[in-house]
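Before anything else, here's the structure in question.
Only a single protein chain was left out; the remaining protein chains are all shown in position.
Let's look at chain A:
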Amino acid sequence: MRIAVLSGKGGTGKTFVSVNLAVTAKNAVYIDCDVEEPNGRLFFKPQNIKEDEVHTLLPRLFEEKCIGCRKCVDLCRFNALSLIKNKPIVFQEVCHSCGACSLVCPTGAIYEVERPIGVVESGFYGTVQVVTGILNVGEASGVPVIRNALKAENAEKKTMIIDCPPGSACTVMESVQTADYCVLVVEATAFGLHNFKMVYELVTLLKKPCGIVINKGDHVYAQLESFCKENNIPVLCRIPYKEKLARIGARAGIACEEDEETGEQFLALLEKIKGEVEK
């Protein structure tokens, strides 16, 4: 079972929900796809870490083979190549590593080299495998790192918790692509609802079943409730605001292990998700 946790708005509690779900499931793989700012590892402090470098491909030129035919420049849909004095030059930040230029080159003048853009770390917190995608600072796209992090496939059919990046851009689509179910963490505010609608549209478009967790949901926000009702979105769980939880979070503790009520809540949440997936 692959569960993706996403939110639209940053800071609603994706990592909080993901970490606690993984710990509750025990036999789980937690994958941090928020590669620009992965912070699940701050809570897990995983042991026995193994690192794998992530590369992307970049075209290079055998100048003596190039006949200046311009096919590569004209084909590149990202406009990452230009032809100056009959030789192509490559703009590496614009290149999407699709490889089309090397395929179309009639003389084999273009070859591809690997360029490191980040790492995927894998370690353990008890029985929970903790996988963290980390994008190098200044890199434009985290998609290749996410793709590699998600490859941490498990043969034992463990529960997989995918902690997604905020927003609803390419990185989020990549993160939820293989998910069986999406948990949308929502904040009961106007801003929270606005961004929730965007991710809800995204998961609907990708035809993923989903349910919501309302974080700091002590009070009823009528617009959110009616939106969920109208669209038949199940409210899986409401986590009330508690100073105790904030304190646990601030020192990077794991709430379901330290607070009994929260522990029970996550157990119930995990069961509900399993039920929804089986539907």
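Assume a residue touches a chain if its C-beta (ideal position, glycine included) is under 8 Å from a C-beta of that chain, and two chains touch if they have at least 3 such contacts; residues count from 1.
Definition applied: contacts and distances are computed from a predicted model.
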| item | value |
| --- | --- |
| From "Sodium:proton antiporter", "Anti-anti-sigma factor", "Dinitrogenase iron-molybdenum cofactor" or "GntR family transcriptional regulator", the hidden chain's UniProt protein name | "Dinitrogenase iron-molybdenum cofactor" |
| Which of A:T12, A:S141, A:T159 or A:N195 contacts the chain that the document leaves out | A:S141 |
| Contact with the hidden chain (one of A:N79, A:T107 or A:T127) | A:N79 |
| Of A:I49, A:V94, A:A190 or A:L205, the residue in touch with the unshown chain | A:V94 |
| In chain A, positions touching the absent partner | 73, 76-85, 89, 91, 93-94, 140-141, 169-170 |
